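What follows is a set of notes on a single structure, which appears directly below.
Shown here: the complex without one of its protein chains, the others still in place.
Now for chain A:
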């Protein structure tokens, strides 16, 4: 179970990445009532270029353990982008249950600003450095003018509109409702209420996606401490009531269509439990990402995501609360991955720590992570007692 968690988010953090991580680890350990000496497991993820500006750190997880002064019996690295945090939690619980470790640290995040300042994204990091490949076929498409992942999701949004008549205003509703939720979240970086017209009049970044539909990459970490129950932690004894994972390695041109995500598969076993879920945390790199998951998780049928976004009140006060802290669109996306943001918000809601955006009586939360270049990975988790 999760004994402690913590986050540190800065638009730009001036100190070292190690310092930022180390402070976040200490805050999470304090909540867990544990010392660094008690930690014997570590799972981490990162995207090249987003730790301290370097492309790759040799034996990354070992370096983290070295810096933190931890001697793990159990070490793992999960590389599913935004789907990683949930996969890490699942793996940590299994390691503890099987006796491979007693207390496992999960570390997600990094410093996005060095990448951001190069005017590339983590998914187009090859444009800032030489000798980097992102796919086995780079020669055939990484030579093109693109701006992944923005252009990739823009292609999806465009085709979704073409097939189902989804309007820009319907996608904008997602940004508006999430911002309403963010207004009650003290740690959100964007809190001022917005309306549909504000989203529509914001600058087009990659047609049809506009600035207010896109996350802002920030510097920060999310740390979770997973261990056996019965310690000093005051958190609810939550367990994973369902977990699903799916990976679609195909590049988008080779998928049957681009308007679906592997959440269709990872959420399959969760679908019959949807009416018992008190709030949802859906990966929100872009408005269209949320819209796809509304459909793929099963809150509405394929093609009806736009209508759902328009008609359903999914604010924290509404009938189906979604992204109750405002999501990454308003909290920011640490190191180009939001898995920590949605997992943390689920824990906040379940532990009644939601201050200005607490949903009443939260006992079960569904979290869905999407990640990887071209939405290759999806993890679906239901947390409850």
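We adopt the following convention: contacts are C-beta pairs under 8 Å (C-beta built on N, C-alpha and C of every residue); 3 or more make two chains touch, one makes a residue touch a chain; residues count from 1.
Criterion: contacts and distances are computed from a predicted model.
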The complex lacks one chain in this depiction; which UniProt name from "ChsH2 rubredoxin-like zinc ribbon domain-containing protein", "Phosphate transport system permease protein", "Formyltransferase/hydrolase complex Fhc subunit A" or "Hydrogenase subunit" does that chain carry?
"ChsH2 rubredoxin-like zinc ribbon domain-containing protein"
Considering the complete complex, identify which of A:205, A:240 or A:274 is in touch with the unshown chain.
A:205
Which listed residue (A:73, A:158 or A:268) would be found touching the missing chain in the intact complex?
A:158
Which of A:3, A:78, A:150 or A:343 contacts the chain that the document leaves out:
A:150
In chain A, positions touching the absent partner
136-137, 139-141, 143-147, 150-151, 154-156, 158-159, 162, 205-209, 250-254, 258
